[in-house]
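One protein chain omitted, others in place.
Entry: chain A
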Amino acid sequence: MAATEQDILEGLGKIINEITGIPATEVTPEKSFVDDLDIDSLSMVEIAVAAQDEFGVEIPDDQLKNLKTVKDVLTFIQN
């Protein structure tokens, strides 16, 4: 069974919390990584790597730079 958007959001929240210390509850779809969550490019790479382990979807660097919001990542992983 494919993971639902809610499952991915929760998994992503956990990953972001582990890497950056930001509470998982703050990781909501409309949030921008840079402007709202203050996550830098190196942390984004770490998040992408952890997301690959968790969800089995590779997010290459050239795609990663286009993923501005949590929603963008959710959509990328689901597709």
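Assorted remarks:
In this text, contacts are C-beta pairs under 8 Å (C-beta built on N, C-alpha and C of every residue); 3 or more make two chains touch, one makes a residue touch a chain; residues count from 1.
Please note the rule applied: contacts and distances are computed from a predicted model.
Look at the chain that isn't drawn here: its UniProt entry, checked against "Xanthine dehydrogenase family protein subunit M", "Beta-ketoacyl-[acyl-carrier-protein] synthase III", "Branched-chain amino acid ABC transporter permease" or "NADP-reducing hydrogenase, subunit B", names it "Beta-ketoacyl-[acyl-carrier-protein] synthase III". Contact with the chain not shown here comes from a single listed residue; of A:S41, A:Q63 or A:Q78, that residue is A:S41. Where chain A meets the missing chain, the touching residues are 40-42, 45-46, 48-49, 61.
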